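Note that one protein chain is taken out, while the other chains of the complex remain in position.
Let's look at chain A:
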Amino acid sequence: MELKSIKDAFDRVANKQKLSYSKTNEIVQMLSQEIEKALSIIQNSPSSPDTLLDHRSVLADVKKMFVEVAPVNQLEVAEKELNAALTKYPKVLEKQLNPDISKAYRHNVDFDTHIVNQIIANFFYRQGMFDIGDCFIAETGESECSTKRSFMEMYRILEAMKNRDLKPALKWAVSNSDKLKQARSDLELRLHSLHFLEIAQGQNSQEAINYARKNIAIFADSSLPEIQKLVCSLLWNNNLQKSPYSEFLSPALWNNAVKELTRQYCNLLGESSESPLSITVTAGTQTLPVLLKYMNVMANKKLDWQNIEQLPVAVELSEEFQFHSVFVCPVSKEQSSDDNPPMMMSCGHVLCKQTINKMSKNGSKSSFKCPYCPTDVDISRCRQLHF
């Protein structure tokens, strides 16, 4: 795609529009000048019996001049050029962009507006756009979102963190300590560390040490190295910038804590850490180009797009949308399933069970050659994997 050619084509339109405007302006000016001139000649000529002739000759001159200048023709010429640019631009857009992204849409699938509205409202709330969410709910007549209150609480905590007030965050983390541990999150320690650093920054080493003894020491089992660093930084707390621990001043520490808190908070609510709507729409943005290209290639072939059970084309979403392990047998190209699980051969290469069955002629051969290395594979030593 060439954004530049789009820009150029638009510049041409805007340019011709300006030219057309100045042409029109010029002509209107000219008309009014000539008419005013004629008017003043007629008004200033002495009134006498032959003035009838007089003012007619003045008018005849103006008329003659207008015929010669042909203002309407001039306007038409300007319009013609402008029109050419106006017709060209949409063509450029159609060529450079996808003119109809609904080509990859299944028209026989009707989304339940009620569900879509709930999803949208939920999106507004979890982005902290509470006013818009309320407005949306009022306009669509949907029922109140159950998650609104929880998200309001989360934004209260995050807002406080923005102002470097850790109290609400700590309170939440401590009361959910067990659940956080279960989720393998070190959020609680991170928050305590930030608080410790805040106290230390205030030059109050004694208080910092007390705080560490009371709140941080209990994490020694899992995070001793981190704690050692933290406490050692006290030795430089009058000039942390030039110390081995300058990392403790990084704003990234706070940003990451905010991110982790959001993630854990949402997870405990049973929600994803990113808004599911934005995940889906972003995934859609990555998917549509592939589907559209496919539709274009297949335009002449009969494809029952409305009724297929699996997308006809593979879409490589970015890593962050990979939520599950998918094993595709490199030989049969089939996705593994409960009936056809992945099996590892003695050499470490993995195929799916059906492929291994075929290669061993359904077990009639006790060994076969791995398609990926020279190993002779003993069937009895193949074992099922669980990803």
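Everything below uses one rule, namely that contacts are C-beta pairs under 8 Å (C-beta built on N, C-alpha and C of every residue); 3 or more make two chains touch, one makes a residue touch a chain; residues count from 1.
The criterion applied here is as follows: contacts and distances are computed from a predicted model.
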item	value
Hidden subunit of the complex - UniProt protein name among "Molybdopterin synthase sulfur carrier subunit", "CTLH domain-containing protein", "Multifunctional methyltransferase subunit Trm112p" or "E3 ubiquitin-protein ligase RNF185"	"CTLH domain-containing protein"
Residue among A:202, A:284 or A:363 touching the omitted chain	A:284
Listed residues A:112, A:131, A:178 or A:339, member touching the removed chain	A:112
Contacting the left-out chain in the complete assembly, out of A:149, A:181 or A:333	A:333
